[in-house]
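A single structure is presented below for examination.
For this view, one protein chain was removed and the others were kept in their places.
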Amino acid sequence: MNGLKIAVIGGGSSYTPELIDGFIKRSNELPVKEIHLVDIEDGESKLDIVGNLAKRMVKKAGLDIDIILTLDRRAAIKDADFVTTQFRVGGLEARARDERIPLEYNVIGQETTGPGGFAKAMRTIPVILDICKDIEELAPNAWLINFTNPAGLITEAVHRYTNVKTIGLCNVPIGMVNMVAKMLEVDSKRIKIDFAGLNHLVWGKRVYLDGKDITDEVIEKLCDGGSLTMKNIPDLKWDKDFVKSLGMIPCPYHRYYYMTDDLIEEEKESVKTGKGTRAEQVLKIEKELFEVYKDPNLNQKPEQLEKRGGAYYSDAAVSLISAIYNDKKEVHTVNVRNNGAISNLPDDVVVEINAIVDKTGAHAITVGQLPPEVNGLVQAAKAYELLAVEAGVTGDYGTALKSLAANPLVPSVKIAKKLLDDIISANKAYLPQFK
Amino acid sequence: MNGLKIAVIGGGSSYTPELIDGFIKRSNELPVKEIHLVDIEDGESKLDIVGNLAKRMVKKAGLDIDIILTLDRRAAIKDADFVTTQFRVGGLEARARDERIPLEYNVIGQETTGPGGFAKAMRTIPVILDICKDIEELAPNAWLINFTNPAGLITEAVHRYTNVKTIGLCNVPIGMVNMVAKMLEVDSKRIKIDFAGLNHLVWGKRVYLDGKDITDEVIEKLCDGGSLTMKNIPDLKWDKDFVKSLGMIPCPYHRYYYMTDDLIEEEKESVKTGKGTRAEQVLKIEKELFEVYKDPNLNQKPEQLEKRGGAYYSDAAVSLISAIYNDKKEVHTVNVRNNGAISNLPDDVVVEINAIVDKTGAHAITVGQLPPEVNGLVQAAKAYELLAVEAGVTGDYGTALKSLAANPLVPSVKIAKKLLDDIISANKAYLPQFK
Amino acid sequence: MNGLKIAVIGGGSSYTPELIDGFIKRSNELPVKEIHLVDIEDGESKLDIVGNLAKRMVKKAGLDIDIILTLDRRAAIKDADFVTTQFRVGGLEARARDERIPLEYNVIGQETTGPGGFAKAMRTIPVILDICKDIEELAPNAWLINFTNPAGLITEAVHRYTNVKTIGLCNVPIGMVNMVAKMLEVDSKRIKIDFAGLNHLVWGKRVYLDGKDITDEVIEKLCDGGSLTMKNIPDLKWDKDFVKSLGMIPCPYHRYYYMTDDLIEEEKESVKTGKGTRAEQVLKIEKELFEVYKDPNLNQKPEQLEKRGGAYYSDAAVSLISAIYNDKKEVHTVNVRNNGAISNLPDDVVVEINAIVDKTGAHAITVGQLPPEVNGLVQAAKAYELLAVEAGVTGDYGTALKSLAANPLVPSVKIAKKLLDDIISANKAYLPQFK
Partner (left out) sequence: MNGLKIAVIGGGSSYTPELIDGFIKRSNELPVKEIHLVDIEDGESKLDIVGNLAKRMVKKAGLDIDIILTLDRRAAIKDADFVTTQFRVGGLEARARDERIPLEYNVIGQETTGPGGFAKAMRTIPVILDICKDIEELAPNAWLINFTNPAGLITEAVHRYTNVKTIGLCNVPIGMVNMVAKMLEVDSKRIKIDFAGLNHLVWGKRVYLDGKDITDEVIEKLCDGGSLTMKNIPDLKWDKDFVKSLGMIPCPYHRYYYMTDDLIEEEKESVKTGKGTRAEQVLKIEKELFEVYKDPNLNQKPEQLEKRGGAYYSDAAVSLISAIYNDKKEVHTVNVRNNGAISNLPDDVVVEINAIVDKTGAHAITVGQLPPEVNGLVQAAKAYELLAVEAGVTGDYGTALKSLAANPLVPSVKIAKKLLDDIISANKAYLPQFK
């Protein structure tokens, strides 16, 4: 085929226009021929809406890209050059449960972090491994660009249990670069951050402006009220003594570990006041978004998408795809095999790190030892992830229990067990591995 | 000098009769000539009481051991063969504060674990390093056998900041061996446990009876109500699913990490009902003990000492000293440099582990990789310890804050800060390093 | 069965009386019931001779041990408690070729080191793996005590490709202890050496007399003419500047690496003068030995066996077996999984090291980092070994070539190739894996 074939698993997602916009913007360097938007039966109507918007967007851009809407995943994957995944097993309803269940036990209720992320992982692992089987069979040379959360954990699962070439991607690092740029009122291209850690637990070890180390200045601003957060994370202020002593930039999700009590309060308050969990808020936004998407005159990414929280995803994703396709030897922050880059971690675990990207993939750039204050948390979180991956694959109750008990946000084995039982019971339909 | 010189720092401790008893029992293999019981001015009256009991004990045993009571630490250390440390900076009053302060923030209030252990470490590090300076100058060939809690952390400090030959010792491993023996109604010599972990966070990886692996059987009994705890730790039952999946034996102190919520409740209840914290209970026991010690007719270790909680200390300590002196090449469970024994940890950190002991010291026996569920917690705890050691030496506020925030029992940076401020303020007299 | 069943593979070896002697000496602690001496058809007459001597020895000792002579390996292995291996594929004739072939290319011609050891490994690996299959099937709980040379490499093969519990054993470490004792005219029990390295490439890091470090004194004596060698290695003197700077004791086989040129000369001279290679000399000794063994009045280990070079084998072997059987927790120097004991080497390679031996096996005691001068050679030798094991299993020509080229004693790829071709051609009958 002349031109690239892209398969988007979870094509009916409200993020899809973002992604299509990315392909349009980079059409001069990425000769995309076909984009297959795949979804499951339950998502057919959404797929229709968003798919038609995608078609109008491409048409408006005057590009010769076929947008194919399909429920046939295998056909979409066959001979694809890139497969991207942005599906959500169980939909926002399942996410809402992920967020609510932990709150009952006074534990962080969050989509990707803590027990919520665990539940999401349990639902997602069987599906992603299934997709990988299709890729191994039908498109063994394809790159799997995984956005599906918890992205680091899912990439770890793919890495351990399949032969698929995969890179996990998150918008947090690119978001941090952009937020620092905004804070300093400079173009984001002039900012470079040495990232190291795990997905949603990544540190900016050093920050540079035009190659000059400005970490201390950024820390000052950050603690003096300069915001560094995501749409979906409350903008609680960092403790200055703490962050200055750290000497590096925490990511917005670190709040769940460092401000656990305040965030639990905030989440409980949000539920109590009827604002609902984040999922419940997103449900509303999504409804509105799909109404907007339906407009047959809309032929570009609507402004309202910004509110949805996935800013920079298209940038991160399509520029990564382009770096691979064009053998760019460019630095991206991705989830890949550690391979010695972080010296305190084993070679074979997935980390979130700066990597040089070329046609052969993403190669982690060394950062050496993490200091104890970072290493302790990273090791604990990675231990949880490894156990969660194993539990997600085997469905072993004891492993699942050890995983939750190992999660730094779960306060005791007793609560881990209650959470696990509630999660299994609430997600029965999606957990074939737990018999 | 013919015969050994022993210096006991904190000689006025209520544990001393235990130690003297140990030397008496092993007098056939350990030719002790002098035992110097050293204490500080504030402890002089206790030193008198316990020292005179020691003299009566030795006399009754018909041994030619000089018991010297002294406030002159340097004289006691000079040319000593072994220095043991069992002192408590600030006494039980400080310990009571260590236990009470965290409870105000709904955090475990415990002598060696969590913020209480942190506070104790901050008070102890300046003193132990001072003692080590004396040893370096006056008895460079002496072995420092450290019982002072938090024993692993203090041994880490000595290891990192002095040239003193040291081995850290705890009665938890020997206690676990004895408790398993009791549970199975066999002689404790027939039980062997492969220990690995950190002080007060040590796992029995495998348990053997006469060389036969009986780990699973012990786990069954343990969860079916077989007790495995210390005097000072509430006997909460383990979750069977969890421990069976672990496949190894937790130490009694693991309860603080795995049953955090229940233990906080128990501690708060104990305070509320007027029973007081553990320190406050011990204060009473100690008072009674010293009354007993005063009896001029008492010339042996009194039964009441058992209640005090330090069972097996003398056994662990004196048999370790004998293994060194007699070049025994015998296995002891001690706190020493990891040196590769636990593969997931750096070579240069102190771990609690089985080691072969001879005249040249204690050499860790390899155990390979810890599984993730153990590694995560051990790494987090060691990160906390390394930061605490650094804070204890430098008195740097930021490092101390990072240390507490890194402690797995402290739920947030905000609480870490409150705890730190309270600890510094309550311990001012003992924290010269924090200016 | 009451009492132990021992299977001796290669039972017709001239060493067998040594081993029988060992079992007799330790009969009070090792309740041996049956010793099965197994050999192949070609070795039947030797088996008869040595087996009958064994029977006479046992009878004279008044012990109730059945000596069974057999060609049925599977029957011998079935339900054995210990399997020892001391066979020699191709006999001394093959060894003679191993020693001669390298000399043609001016390369060390030695039984276990260099290309000779490689050839021996290629012949031995298929047989040992076959034996291990039998053990896995017929005696899965048996311990395989492997003396078969190259012992480290063969243990590595068993370790990597089978599930058999194995410990590799060599008489070099025990020989070094005894030679140091002799040099200092003290009882060998008073000497302790911290060994670390690989089989036939092991260093005595520190030497102790009654726990006192006497390494420097031993080095002085060693270089001033104190002999430290084996029967089969020419007693060339060590360079004092070199060994003093090393600060540790080389093993006799280190001469092949540090005195390569002189030893090649010596070997060539030996061949030229008609004295023959070591194998050819041993052939003569063996002939004489078997004549002696035939004497129906001989009922003990004959003095002439000493000349054979296997001194201390029985001591090393039977005392190791007893340490396992009696759960002794005793230090032995053995070939086992590194497991972190030597920090510069991976966990999963076999090293020769002090280990604590109990019913569950041999557990390496940590030694930390090797200094560069030792690490460089050990890494190179281990690289060769890993490749040789792979070549021995797969029969891949390229891997075999890389292995020989990686051997520190082989000067070039060209010579490696010639050696490999000669070795394959000369050993065709024994190398089924090389097609």
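Each chain gets a letter, A, B and C, in the order it is written, and its residues are counted from 1.
Criterion: contacts are C-beta pairs under 8 Å (C-beta built on N, C-alpha and C of every residue); 3 or more make two chains touch, one makes a residue touch a chain.
Worth saying up front: this structure is predicted, and the values here are computed from it rather than measured.
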item: Omitted chain's touching partners, listed by label; value: A, C
item: Given A:Ile342, A:Val378 or A:Ala391, the one touching the chain that is not displayed; value: A:Ile342
item: Selected from A:Pro31, A:Pro140, A:Gly368 or A:Pro432 as touching the chain missing from the view; value: A:Gly368
item: Touching residues (missing chain, whole complex) on chain A; value: 192, 206, 208, 210-213, 327, 329-331, 338-343, 347, 356, 358-360, 363-369
item: Hidden partner chain, residues of chain C it touches; value: 239, 241-242, 244-246, 258-262, 344, 346, 372-373, 375-377, 379-384, 386-387, 396-399, 401-403, 405-406, 408, 411-417
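Here is the rule we go by: only the chains that are shown with their structure count from here on.
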item: Other chains in touch with both chain B and chain C; value: none
item: Interchain centroid distance [CA atoms averaged], chain A/chain B, Å; value: 45
item: Computed distance of Cα centres, chain C from chain A, in Å; value: 56
